[in-house]
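With one protein chain removed, the remaining protein chains of the complex are shown where they sit.
Chain IDs A and B follow the sequence of writing; residue 1 opens each chain.
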Amino acid sequence: MKVKCTWIIAAVTLALILLSLPLLSACASPQAKPGQVLKIGMINPATGPAAEKGRVMMAANVDGVKYINDELGGAAGYQIEVQALDSNYDTAKVVTIVKKLMDDGCILFTTAASAEMSAAKDAANKAGFPGISCFSSPSLYRPPAHIYGQTPDYGDDALAFANYYMKNIWKGQGKPKFALHLLSNPTGYGARDAFKAKADELGIEVVSIDEHKDTTISEMESLTRIKGKNPDVLYISSTPKPASIIIKNARELGLYPGITIGVCHAGLTKALIDLGGSDVVEGVYGTYPTVLWGDDVPGMTKMIEYCKKYRPEYEGNADYMGSWAQSLIVAEALKLAVKNAGYDMLAKGDAASWKTVESQGIQKLNGYDVGGLHGPVSYTPGDNRLDKFNRVYKIVGGKIAQPSAWVEAPLVKYEQYDWFGK
Amino acid sequence: MDLPCGTRNYDYARDMAVLRTRTHWALFIALLVIVFTAPLYLSRSSLSIANLIGITIIAVTGLNILIGYCGQLSIGHAGFMAVGAYTTAIFTSKLGIPFPISLICSGLSAGLIGIIFGLPSVRVKGFYLAITTIAAQFIIIWVINHWGSATGGFVGISVPTASIGGLEFDTDARQFYLIMVVTSLCLFFAKSIARGRIGRAFVAIRDNDLAAQVMGINLTYYKLLAFFIGCFLAGIAGALFAHWVGFMNAESFTLTDSILFIGMVVIGGLGTTIGPILGVVAIRVLQDRLIYFSPALESAFPALPSGFTVGIGPIVFGLVIILFLILEPRGLAHRWMLFKAAYRLWPFSY
Partner (left out) sequence: MAELLQYVVTGIAVGMVYALIALGFALIWKSSSVANLALGQLVLISSWFTYGMLVQVGLPYWIGLLLTIVFAVFLGWSIERFTLRPLIAQPILSLITVTLGVGYFLEGLVSFIWPTSVAALPHLFPKEPVHIGPAVVSQEYLWAAGISLALFGMLSLFFKYHKMGIAMRATADDQLAVQACGVPVTSVFSMSWMFACVVAAVGGVLISLIGGITYGLVETGLKSFSVVILGGLDSFIGCMVAGPIIGLAENLGGGYLTPIIGPGIKDIIPFIIIIIVMVIKPFGLFGEERIERI
């Protein structure tokens, strides 16, 4: 009898929870003035394997939109209504979320991770639903369709760094030898593809390619082999944790200092310095598509104010800046779309609205400076990267410092190489 | 308890029939009508979740044959799904083979790979077997990532829309019909296996493989057959998944998925046909609802700390799994049986 009672109580509670979910979501989105908002969806991997980035980026997305709504009066006078959803870094969930966003009348969507956009890509492209991904790999928009990259992709990072290296660091004769250490996913292999396409043009030689997982706890083995090849540069295309282990091990092996280490923009964050220790990562170079936290640019004050007010724990996190900028870019695109095509075209949130946002909003972006946080954002036909500029930084005294000038990453038409995707 | 009052069986075929009473038939037809008219009143996103549920049901049914009927633990089912998914991707996009044939081939290739990794099951049992199947998961994913010329490697591969004859399954509604038909066929196939000679052999092996062998059941043959059937269904599920997603790379098939599949079987009820359906529907619907739960909480109670709304999803998900199991350790299917019995005996419950 007792067991039965528990069962019933539990079942009722469960049913109540499940029933209350739709109710909650219903009361959460008050339809104050119908037809007066611009609906967008923002997907971030706030839990799961990429949570260390996704959670920060989700917060920044939400805060950015809040800033636009509260202080700038929305996009062209229309409030932006955002659905910020957690994808759990799960392919299947992303697909269902994107379809839900389409049903809900969102007019564009964003993602943080390139893996999320990979999953969403097909559904979005088929429907013509425009999406902007913060981190991007070349496969998302080569060949270009309805998916846009907010910042230069993993390949562009590698090329920007190589360009900078050839101009400013390399003093020797002949071709410098590059050793690549790649994360075993598109983040890592985007860099390999870029070097494969452009190494000859840049005048560098790739002497070894190694791969690591994000759970690695020692890379002594691969670095021992790399040491045997006497490289001039070690380029790490990875996230902060594995990158910090690789750099630490390189130091222990005596490989570094002595060579130049470059890190891609997914890896060059404060977390790299925290995890590796400031003395270990001293002198490491890396690319990043935004300015530094606290730099004197017009957009910085408000961002820091919001971060301090709502998410003090994320202060100084470069990913926060990236996603804050994403919100600003989305707002700018919406503003342009409203100005060029009128609100009525966007109100319905159907295929026509998506087309309008894309052709009258995103594709009209031209030299938008994102409050100085970013390189300038422009659309050039045939190239879906919105921001093509990187800066090369150096870690000095436990801080990411010494920004270079903006380095423009060239457009690489990967689909023209027959090895791409093989 | 198993049969409604007054139902008698006069021959074996009747005893084994799936649908036996008029009520059965009525319910079955009602279910068919509801399922196949669903696209008329469900939205695109609900259909898309229904599609995902259908695909997962096929995979989990396969796993149920392995674990629930034959007692062979597999923690690599997502890997076998990947085999099926990539088979159909390569066949339809690069070789131009029609979808129905590539669907079958996906099942067969996953089944064959399943047999290879099932070979140790001849000697290894229980949780020790888990490792060879975990190994399958990692090795399959590694091969997909590094065999770029066929699979697209890390970049991923684009899968064309499924089509039979001239009929393109390009919208969620059309895919829904395709997936539901295949799911029903697979469920019927699984049920038929389970109630036939093969299924009884599986159960004998699960309960005591030594005794089964003594009775003359060929252990090697049946264990490998279980792997073949289980992985065949995983392959079919993978193929449907590939056409549903449209573009994929190996990140779509993770060890976490494999483990969650086991969770679904256990929550649904091991060794029953209805179990996987109940388990998958419960978990997938819960997962989907939880995506929209945290944002709703956040806007309803803006004062909550930011960590709370992020953490609440996994917390509720974990709690529900725990509660399901504590309250019904034998799975939802068991509860379903009790419900049926109570309904049949009502109002005289003894």
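The rule is short, and it goes like this: contacts are C-beta pairs under 8 Å (C-beta built on N, C-alpha and C of every residue); 3 or more make two chains touch, one makes a residue touch a chain.
Note that the structure is predicted; figures quoted are calculated from it, not measured.
Visitor: Shown chains touched by the missing chain?
Guide: If we consider the entire complex, the absent chain touches A, B.
Visitor: Touch as defined at the start, partner being the missing chain; which of B:Ala150, B:Ala173, B:Ile259 or B:Ala300 qualifies?
Guide: B:Ile259
Visitor: For the chain left off this view, which of B:Ala130, B:Val203 or B:Leu219 is in contact with it?
Guide: Answer from the full complex: B:Ala130 touches the omitted chain.
Visitor: For the chain left out of this view, which of A:Pro143, A:Gly203 or A:Gly228 touches it?
Guide: Answer from the full complex: A:Gly228 touches the omitted chain.
Visitor: Pick out which of A:Lys99, A:Lys241 or A:His374 touches the chain that's been left out of the picture.
Guide: Reading the full complex, the residue touching the unseen chain is A:Lys241.
Visitor: Hey, which chain A residues sit against the chain that's not shown?
Guide: Residues of chain A in contact with the hidden chain: 46-52, 55-56, 182, 184, 209-211, 213-218, 220-222, 224-225, 228, 240-241, 244-245, 248, 252-254, 271, 274-275, 277, 313-314.
Visitor: Pick out the residues on chain B that sit against the missing chain.
Guide: 67, 117, 119-120, 123-125, 127-128, 130-132, 134-135, 138-139, 142, 145-146, 208, 210-211, 214, 255, 259-260, 262-263, 266-267, 270, 305-308, 310-322, 324-326, 329-331
Rule of thumb we're sticking to: only the chains that are shown with their structure count from here on.
Visitor: Based only on mean CA positions, could you tell me how far chain A sits from chain B in angstrom?
Guide: 34
Visitor: Using the touch definition up top, name the residues of chain A that touch chain B in the complex.
Guide: 6-7, 10-11, 14, 17-18, 21-22, 24-25, 27-29, 46-47, 51, 55, 58-59, 83-88, 91-93, 95-97, 99-100, 102-103, 115, 118-119, 121-123, 126, 137-139, 184-186, 188-189, 193, 310-311, 313, 420-422
Visitor: Which part of chain B faces chain A closely enough to touch in the complex?
Guide: For this pair, the touching residues of chain B are 43-45, 48-49, 52, 145, 148-149, 152-159, 170, 172, 241, 244-249, 251-252, 286-297, 299-300, 306, 310-311, 313-314, 316, 320, 323, 327.
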